[in-house]
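Apart from one protein chain that is not included, each protein chain of the complex appears where it belongs.
Let's turn to chain A:
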């Protein structure tokens, strides 16, 4: 039986949700509406004139093989970022959870990278892997491996994925760690008495109990990979070599702010909005069914 708490009257509940509604309206609905409106025009950069083109911007984009290819690049990139940021985070959280001494220090150190802004993280990683002065690329060179992400697309993709995922590991760690602490000890002890070893207990008890957290992080990390990794890509590869790391959101930026093509840029934002919306609905419809709360 579900428990419901109801308000008497309308005024108080309205007041309570008003700030959220106002913020969403100003910072989400208004700009999103403007993007949809702008996507129907080809304006000049200074806003002096506008040409109505209907769905012309969308037609232009979807008939461009490079734009279509950037969907695949985005899919690969966000899958990799999500995996690389979640799996190590879970591992570290499990290990930290078992620590008895020095757990505080360990946790603090693990959380630090989250404080680094994506663009700065990009510069740091670029510095380590710089083809000329990078420490890592120098060691790789000594081992006989010639690192060159400036021309090698796989290496470029690898570098932007790691640089984007690095800071997120901290964020994910925090959530996993909190969730692990919330797993009732009695259940685990009962399983241990029944003779289940660590990995067995992990797979059959801990992981299912972590599923709400994992699902939440999955959604949040995909959204992160789609939108917030812009700084990393901009500082490390600018979308290159060729178009190997041009993800959708980077193309929105380069068309809008390098090309001053606001019509195409707005149309891309709308497409991106639809894609992420669809993805989130999909996740809630199909993956959430496997989640136990």
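In this section, contacts are C-beta pairs under 8 Å (C-beta built on N, C-alpha and C of every residue); 3 or more make two chains touch, one makes a residue touch a chain; residues count from 1.
In this section, contacts and distances are computed from a predicted model.
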Worksheet, complete the sentence: Name check vs UniProt for the chain missing from the figure, options "sn-glycerol-3-phosphate-binding periplasmic protein UgpB", "ATP synthase subunit a", "Protein GlxC" or "Ribonucleotide-diphosphate reductase subunit alpha", returns "sn-glycerol-3-phosphate-binding periplasmic protein UgpB"
Response to the item:
Of A:19, A:47 or A:104, the residue touching the omitted chain is A:47
Fill in: Among A:83, A:117, A:150 or A:281, the residue in touch with the chain that has been omitted
A:150
Worksheet, complete the sentence: Touch rule applied to chain A and the missing chain gives residues 42-49, 51, 53, 60, 64, 66, 131-133, 150-152, 238-243, 254-255, 257-261, 263-264
